[in-house]
Structure formats: C-alpha cells, structure tokens
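For this view, one protein chain was removed and the others were kept in their places.
Order of writing sets the chain letters: A and B. Residues in each chain are counted from 1.
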Amino acid sequence: METIKWEDEHIFQEVDSIIEKYWEEKSPLLCVLQEISLRWHYLPRPLMQHVAEKLDVPSSKVYGVATFYSFLETEPIGQHVVRVCESAPCHVRGAMDVLSTLKRELGIKEGETTRDGKFTLEVTSCLGVCGVAPAMMIDQVTYGNLTPERIREVLTLYN
Amino acid sequence: MAKTTGEMEKKETQNMITIYLDGKEVEVPQGVSVLEACQMEGIHIPTLCYFEGLSPWGGCRICLVEIEGQPNLAASCVTPVREGMKIRTTSKKVREARRANLELLLSNHPLDCQLCDRNGSCELQDLAYQFGVREIHFKGERKTYEVDNSSPSVKRDAERCILCGRCVRTCREVQTVCAIDYANRSFETFISPSLGLPLGESVCVNCGQCILACPTGALSEVSHVDQVWDAIEDPEKFVVLQTAPAIRVSIGEPFGLPPGTISTGKMVAAFRRLGFDRIFDTNFSADLTIIEEGTEFINRVKQGGKLPLITSCSPGWIKFMEHFYPDLMDNVSTCKSPQQMFGAVAKTYYAQKLGIDPQDMIVVSIMPCTAKKFECQREEMSASGCQDVDFSLTTREAARMLKEKGIDLKEMPDEDFDDPLGISTGAAAVFGATGGVMEAALRSVYELLTGKTLEKLDFYPVRGIEGVKEATVEVDGMEVKVAVAHSLSNARQVLDWVRSGEAQYHFIEIMACPGGCIGGGGQPIPTNLENRMKRIEAIYQVDQSLPLRKSHENPAVKQLYKEFLGEPNGEKAHHLLHTHYLAREKM
Partner (left out) sequence: MFYRMHVLVEMSSTSIPLGAAQIKERLEREVEKAGLSQEIQILESGSLGAAVPSPFIAVYPDNIVYAPVKIGEVKRIVEEHFLKGRPVKDLIYFKEKTPGVHAFLPRSPLAKEKRVVLRNSGLIDPMNIEDYIARDGYLALARVLSLSPEEVIGIVKDSGLLGRGGAGFPTGLKWEFTYKAPGEEKYIVCNADEGEPGTFKDRLILEGDPHSVLEAMAIAGYAVGANTGYIYIRAEYPESIRHLETAIEQANQRGLLGKDIFGSGFDFQVKIRKGAGAYVCGEETALLESIEGGRGEPRVKPPYPPQSGLWGKPTVINNVETLANIPPIILNGPQWFKNIGTPTCPGTKVFTLTGNINNLGLTEVPMGITLRELILEIGGGVAQGNGLKLVQTGGPSGGTMTPDLLDVPMDFDTLPKYNSALGSGALTVIDDTHCIVDVTKNFCRFFLHESCGKCTPCRIGNKRVVEILERISVGEGKMEDLDTLKFLGEHMKTTSFCGLGQAAPNPLLRCLVFFQEEFEAHIVDKKCLTGSCEMNKGQKVLVH
C-alpha cells in the first residue's frame, strides 16, 4: 500500500475542501468524518485533529464519535471492506457459511485485513436486504443470495 | 456554582406540587428531580453517576426508584417529579435492581481494593458494603487496560473505571477543557483522552478536578511519595518543605477533623516529625508574589503596559491559557507561582545563607493541587541552576505519608514554621480562596500607590463562591476594575469578554479550580461545595488572626529584597521570580 504523509499540506487542503462543502451546515462533524473515511478508508489522527481545529470541536469528541460508529475506522483498513450480515434473517439462511467461505477465500478472520491490504473482513448488523439473504456489502455495493460459488465470483470483481 | 444558587432561588418562586415518598405526602417544588425531592426530604438514594454541580447522566442505574403505574424502574436523577407521583425508594424490587446493577459493575471491576489508591474512600466499595454484596452472580470477561502514566499529574487506571462519566462531565462542564470523552461503544466503551493518545499528550491542564469527581480509583494523582521518602532518608540531602496556604485548612480532614478546621500548628509539628529538615511556608512566597505582581501591575498602569493583568498562580490556568488563549499571553503576569518563587529563593538565597550546594537541597511542596506536579517539572522552572522544586505532594499524599509513619495529626502539639521562609501575613493566607490573590494584591497596591494606610482590609466583593465576581476599587483617584473567576468555565467567560472588548478590566484573578486552591484537585476527598465553603471560611479566619495582613509588611520578605534581590521587578528578581509561557496546540 502507498504510504501517505498525513501532515502534507495538500492533504490538509483536501480536508479543507471537504469541510468547505459542509461549512453552511449545522453540526457537520459526522458528515465531514464520513467523507474523509470515504476518501481515505479511515480517519488518520492528523486529519481528525485538523477537523477538530477547523470545526472548533474538542478532539476528544472527534475521537469519541469516530469510535462510536461501525462504519468509521480510526486504524488503517483494507482497500475494500467486506461486511457480512450476521443478523437473524441472514443467519437462518446460511450467513455462517458465507462467513466461513469468505474466511477461507481471503485467508483471514473477521476483523482482520489481508496481507496485501486489499480486503478487510467484518461482520455487520442487518444490511436491510433480507429479501436476498444471505447478503454482504463490499464498500458501497450489496450482494445477495450468496453461495460459495457466487462469493468467489464476486471476489474476482475486486482482484 | 453560581448557577446552583441561582437555580435554588428560581425554584423557591416556583409552584409546589404534592408527591408521595414512601407513602408520605410531601410538597416539593415543581421541576426538581425525584432524587432532589428525596434529598430535600432527607431520604437517602444511593448514586454513582450523579454528581453535584454536573448535568445528570442517568447511566449507572443505581439511583433507581419505583413509580406507581410504571412497569419499569426510573432513575431518580433524571426523572422530574409530577403532581401526585407515588414513589417507593426501598422496595424489594428497587433494592434488588440496584444491587444487580452494582454486581454487574463489580463483575467488570478488578476487585483488588487493597491495591487501589481509593481503598477506603471508594464509592463503589461503600455501596458494595451498604448493599451487602457477598457474591457476584454475573461473572464473565473483565476488560483490561494498561495504566496511563503519561501525564505528570494524573494517573489513569481504566480498569477501575465504571464509566459513570463524572470526569468527562467535569472536564467538559466545569473546566471546558474537554480533554477526555467516551470512546468506542457497548462493552468496549472506555474513557479516552483526545484522539486516543495518552493523557500526557492531550490538552489536559492537570487540574485534577476529574480525580475529585471519580468515585473509584480510576483517576488519581501521580505519586511523588516514594521520591520524598527517599529524599528524607538520604543523609546527603537537606530537605526543605513548603506548605501551601490551603493545606492548613484541609489536612485535618483525613484525620477525622471537620472540614474547615485550622490545623497550622499541628501540621507543622506533624511534618517536622516526618523528618524534613526545615518546615517553611508557601505563604512566605505568596507575600513575595504580591510584591512582584503588585509592582508589575503598578508599572503596567503607570507605563501604559498591557492591561488587564491576569494572575499566574494557578498552573492549571496557565496551561489552559497556553492551549486556548495564547493571544492573551501578554496579559498574564510573568510572575512565577508562589510554589516556584519559593523553590527559586530556597535554592539560592537560603542555600547560600546555609552554605549548602543547591544540588544537595531538595525542595518538597505540599499542595492542594495536581497541576503543581506538572509546574515544578516545566523547563523554565530551574532558575537556581537545578530544578527549583523537586517534588510536589498533594494533600492526600501528604496525609498518607503521615499515616504510614503513624503520626496522628490530631494529637500533635502546635508548633511554628522555621525562620525565615516561614514568616507570612494574612494577605498570603487568603491566596487559598478564590478572590484571595486579588484581595492581597489590592491591599498592597493601594498602600504602595497612595502611600496611605488602608482602613478597611476586607474586600468583600471579591470573596465568596459566585463564579465570576466583579468590583471597582478606587485607588489614588483611579477606578480600578477587577474581576475574579474560579473554575475554567468561568475563566473562559471572562476571557471571552476581554477578547471581544465587552468588558474593560484592569486586573483579573483566575484560579483553575472551583473555590480556588481550597477546592484543588489534590485536596481530600470529598471536596464538595459544602467542604469548599467551610475551608474558605477557615482561610479568612487565618487572615483575621494574624498580626500582619499586608504582604509588603512581611519582614522576612523585606529582608530578602534588602539582602539579596534588590528592587521588586529588578534584574535579579526578574531572573529568579519571573517566567515566560509557550503557545500550545488547541487540540
């Protein structure tokens, strides 16, 4: 994975332009953190600190918010996040098999990232696509009616 | 605190409603919580996350009560009273539920009370005793965390934390520092300093108010006890002690004396028996501070220097300024705090007098404060060529040392401080209470400027527990506008007025802790409003009882200038007694 120097001026400028987008909004902290994590997959400390200063929010609060929500990460994660739904509607339609297939295919356990930094595997609460259970979400895209075969097929899209 | 009194007044004018507490019909003001209503009626409700002066949180679920018609139990701290409400405070259901929540908390707690800083003063321990917990029915995983020793003042042991959030709310609401907040969620929740970094790297100002708020041993001071024992033991070292103005009115508490007992003589005797070579008084250097700071003020007024001048005695306030108000840095007096002035004088003037190498002298302070531990380690604080103050003990640590040695302070005779750094005036005594530095300064500034004798020494408008106090004092034809703020939320208010130009002051006193030093983060637990008031009262009694009540009349200070320092604010005084600040990140 490329190493990024988070203190670089141009990165702060990019963060500033995200902040600019929400400048008119009331309490934009969560919106800004979401955009940063879309852009860089996680919330590096220097950027959280920068956001805290710009928005005049205590950095302890920024960290509290960043660690509260499942979709925000404060440590580096893989290029693609695979989220397997483990809620009951998927569970009773074979979510555990989906999870074990993914573990086997990716060679990692839940909460881990592949050595090449490509995938992070996570278990998540209901994705709201129970009509096609069992389901998973990779980044912003949802996949349903999963079978081991279909999982392998889907993963090739990201290789 | 001003708010609390205000609220009380408001409630008095409010309508009264009728509720039933354990079957007894009572009238309570509309708008109060069930907990407050019970307190008014003398009914005890156990609490954990509730804390005087903070917004209620409702998270610990210990203060549960049963309300007729509601299937679920209610947390009394966040439930407002309603007309006709029927409340049961100790039914079986209530007691069982409270105990179950306590057991749940204990199931995620180390249960090694003997190894804990708060053994004997822990609210969790007290509740377990009161509820008769003999077994924990819900065993399971216990979260483990590393102890955070990164801060020079405050030690965090997250394993002992019960997530009541009193520290978070204190830091946010009382101090507006927001150095800590909740992080993660569910069973993984913990209290984290800014950005998950160690506390020592955060905006924490070391005030220690969180320690006073903590019901358990999750927060405590970084101990200097072992180092002080070693120094006392070391025959090569000449160990000098200084005790802060606020200690003499609170050191009795750990020995069972009522808050506000003046124990000056007993305190001196006790510490002498601990083995210090000299027992001196920070009050001496408090008088010295007034001379330096008063002179600085007069010079600024006369020479059109930067005003308002803001006091610099409180190291918590200083770090707060460095983080959040670096633009007002030039307004802050360059005077070191009394602790540091003492150290600088002891290791130069006094060492020379004794013919001791300052390297062989150890200066120990007993302070009501945790930020003093940070202050004495600041790089700027070594005017003598070595660290001016070596170790700083809190009142709590000092009391523990006495107990370890088996010294019962109550039983001590009254003894006097040693000369010459033990001589002080009433003006120095009042440093311990909010408004005291201002009052002491005004007494001297008035006389030094006018050359007249001040008739009335008591400046009542700057006294008391009001959050922000303002007064206008006529000095030599000049209307001097002063303000006094204690706790950093109140300080912030005053500073924002200064920033915006909304208020024009000449002189401002700021103390980081509510009530001033007597309410400092190093004081005995509990330090609540009631105890603060009693200690303040005692502080003014000390002042009243002394023959000399103006700093510039302190003979030892006069002698110091004559023999050693030269002129106030002169070159030598500047080198030893003044300092500079640095802007820090506002994280």
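Quick notes
Convention: a residue touches a chain if its C-beta (ideal position, glycine included) is under 8 Å from a C-beta of that chain, and two chains touch if they have at least 3 such contacts.
It should be emphasised that the depicted structure is a prediction, and the values quoted were computed from it without experimental measurement.
Note on the chain not shown: across the whole complex it touches A, B.
Residue in contact with the omitted chain (choice from A:His10, A:Lys26 or A:Lys109): A:Lys26. Contact with the undisplayed chain is limited, among B:Ala97, B:Val389 or B:Cys513, to B:Ala97.
Residues 25-31, 33-34, 57, 61, 64-65, 68-72, 86-89, 91-93, 124-133, 135, 137, 140-145 are the ones on chain A that touch the missing chain.
The chain not displayed touches chain B at residues 56-62, 64, 71-73, 75, 78, 80, 93, 97, 100-101, 104-105, 107-108, 137-141, 163, 182, 184-189.
Following the convention adopted for this analysis, only the chains that are shown with their structure count from here on.
Listing the residues of chain A that touch chain B in their complex gives 45, 48-49, 52-53, 58-64, 67-68, 74. Of all residues in chain B, only 172, 178-185, 192-197, 202-203, 586-587 touch chain A in the complex they form.
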